[in-house]
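The other protein chains are all here in position, but one chain of the complex has been omitted.
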Amino acid sequence: MSTLEAAHGGEAHAHWDTSIWPFVLSFGILALTLSFTLQFVYHLSLPAVIALGISLPLILGGIAGWTGEAMGTGEGLSFASMGWFILAEAMIFVSCFAAYWFGRLEAPVWPLPGSVELPKALPVLMTITLVTSSFTIHRAEHFLHEKNQSAFVQWVLITIALGLAFLGMSGFEWNHLIHEGFTIQTNLFGTVFYSITGLHGSHVLVGLGIFVAGVFPAMKGNLSPGFWRTAGLYWHFVDIIWFFVVSQVYFW
Amino acid sequence: MNLKEWVFTTDHKRVGILYLIGSVAAFVVAGIMALLMRAELSAMGPTLTANPTTYNVWLYAHGAVMILGFQIPALTGFAANYAIPLMIGAKDVAFPRLNAFSVWLFYMGVILALLTFVIPDPPDVLWTGYPPYSTITTGNTALYTFTVLLIGFASIIAGVNFITTIAYMRAKGLTWNKLNFFVWSILGSFVMQLIYVPVLGTAVLLVSFDKYLGTHFFDPTMGGDVLTYQNLFWFYSHPAVYVIFLPFMGIIMDIFATFSKNRIFNYKAAVYGGVWGIVIISGEVWIHHLYVTGMPDWLRIGQMVTTLMISVPVGLMTISLVGTLYKGSITFETPMLYALGTMFLFLVGGLTGIPLAVTSLTVNLSETYYVVGHFHYVMAVAGSLAIFSGVYYWFPKMTGRMVNETWGRIAFVFTFVGANVIFWTMMNVGVKEGLPRRYYDWAQFPQVAHDQMVMTIGSVIIGIGFAIMLLNWILSAAFGKKAGDNPWESKSLEWTTASPPPHGNWPKPPVLADDWSPYAYAKR
Partner (left out) sequence: MNKHSKIGAGLLALAGSAQALALDKYIPTTDRIGDPAAGWNHLWSEVLVDITIMGVLFAVVLAYLMVKFRRRPGVEGGGVKELSVGAAIGWAIIPAFIFLADDLFVAANGWQLWNLQRTVPADRLEVRLESGMYSWDYTYPNGVRTQNVLKVPAGKPVLLRMTSRDTIHNHYMPDFKVKEDSMPGRITYLWFYPKEPGKHLVTCNEYCGVSHSYMSGQVEVMPPEQYQAWYEEEGAKLKAAAAAPAATEGSAPAAAPTAGAAAQDNKKPA
């Protein structure tokens, strides 16, 4: 067995791959949970801010270092694995919706006392914005395949702008509702409304984060199709989930 | 040895060993909690502590750490990481950095779990964390939430990683039907993790929202529902027991094959009927943990039937296990002893699940020591013995040295005897006296005094068994006699490389012949 002999040979002392970034990132996440705990369990704001101050650089630095190191590797497989990750993500939404259905279907009265009329026009506008952004990222990918770097970057930036606009509208609406006295503590519907739109919004934010992480290397000419295909898939998922949010939360 | 190349490693074997160290440490901590609990329960009234909360914190730390910190990481972390790439002839996993990330997230989760012992208000929500108690307790429920979230997140990304690895990185010529059974079991297990862990994560997160942010998911006065939580929790936590169960069957199946020098009996039935049967049915049985909560009749009856039906896929796997011995050439080294022990304990544990599945019997048995006995048989001892048989089995590969056989056998005897002494007695007091679980004091049940003492003695016996085992590993890793590359004379791919394997596993990726199979033993 020649392979076996080679395995025993000099290569046993070869260099082992390492990366510091996963380690850094995990500490950032630990600090984030501690920050939450200090603030909301122990009401110690200063230590909580300090923990947050430690956490965010670790997380952002970890992500930046990681993407810098790994951008362009693992091309072929990331798209397929994103599909599995999306399955897990979808289940988070399913559980939140389940909590909502449970409460709503068993409630003796609906809307619950204390609920307010939600705006109807704004969610439609938000839907249009998000759907458009799905098309623009698709367009961007098209230019990526044509190796047209400047058009590609341009369309990605448009997508980012649309995503930001979406978040802006969402923030505007939250602000408006909170001023009307409808908060996350009002009743089950308030709880569900803010949790589900917030959960979705955080996914938009993560999607934008992925775009931003990729757009700088892209400007420098590091176009990695695998990365963008995967990022695009995630973005489409965020878009599709929004349809459920709109139909269940706003128009039911 | 270069410490940096261990801590920052992205190599699957080292990540696996990091998982092993972390999960065994968690096992020792949680095991010591068990001993404290047993000491408290050995006599009526306050024994070790006069404060019931202290006992409940031990119980929390015992249950949560054993499941989340020990068994799931030991199986889907250590065993999967160490063995899968080697078994499928891959250089590494698909995303090595992601792999390192998941092991460190797991460690962060363990750190959070250990904070339990230093903060003034440790979580006392037990491993199930039911509201409303978990939202009104003065204990720190957030710590429970984040422990679960970090370890859960670690296993989601591990799931993504391993499914991709198994699907796309198999060696040339390694077709699906030639995979080791263990690979299939890990695949099934991770598919379940991806579907169900997010549900658990959401459930425990919502509890903390209710408690700390003033939301009302589980608050009936504001439109919420307390049972929502239990449904979400068990929607994950039932499949979780099969996340544990599948890989442990996988390990002992491969050990059975290696030590009886046989192919797995009716491999395809065990894979397609067994593994995938469980993956499919496991999502429809969670109500059997809610038999006494007033769920609607149609759900209780329906899921009684599905729960009972689990015995079909499990039975197929059991037949494969037993059949693998047929016409074999069996040797009884320590890994095989542990695997056989697993098998016997699992029969007791699995079959005692059958009465529990029957909703009309469970209205008496639920939440009694009978349940505690059932799951310790099937999970705590069958599961642990399977994990440890895997460690014994791959020990020569990991360290290049053999474990001391004599001490291995002695440890086995202590463990096996102790396990039966404790957990048989538990089932007995559960059925005969209806002794409820989660009792700090059993003052209402003076008739169980004798049995309680017996169980405490049993826990010391089993503890000695585990202590010998751990000591044996440590000493053998340092001083054991040198192992060859293939000390068990196995045909499986992981034994074709050096012990321990170099970075990259093989100098050249292995290419498999047409008639290659991990179980192709020549007639001896």
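By letter and in written order, the chains are A and B; residue numbering begins at 1 in each of them.
Heads up, the rule we're going with is that contacts are C-beta pairs under 8 Å (C-beta built on N, C-alpha and C of every residue); 3 or more make two chains touch, one makes a residue touch a chain.
Please read these numbers as outputs of a predicted model, since none were measured by experiment.
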Residue among B:F217, B:Y393, B:F414 or B:Y440 that touches the chain left out of view: B:Y440
Selected residue (touches chain absent from view) among B:L48, B:V241 or B:M309: B:M309
Chain not shown: contacting residue from B:D219, B:D254, B:D451 or B:E494: B:D219
For chain B, residues in touch with the removed chain: 52-53, 56, 124, 126, 128, 130, 132-133, 136-137, 214, 219-227, 260-263, 265-266, 268-269, 273, 292-297, 300-301, 304-305, 308-309, 311-312, 315-316, 318-319, 322-323, 325-332, 340, 343-344, 347-348, 351-352, 354-355, 357-361, 363-364, 366-368, 431, 433-434, 436, 438-444, 520-524
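The rule is short, and it goes like this: only the chains that are shown with their structure count from here on.
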Between chain A and chain B, centroid-to-centroid distance (C-alpha), Å: 31
Contact footprint of chain A on chain B as seen in their complex: 2, 4-5, 7-11, 14, 94-98, 100-101, 104-105, 107-108, 111-112, 140, 142-143, 146, 149-150, 156-157, 159-161, 163-164, 167-168, 194-199, 201-203, 206, 209, 212-217, 219, 222-225, 227-228, 231-232, 235, 485, 496-498, 501-504, 506-508, 510
Touch list for chain A against partner chain B, complex: 1, 3-4, 6-9, 11-12, 14-23, 25-27, 29-30, 33, 36-37, 40-41, 66, 69-70, 74, 76-78, 80-81, 84-85, 87-89, 91-92, 94-96, 98-99, 102-103, 106-107, 112, 184-185, 187-192, 195
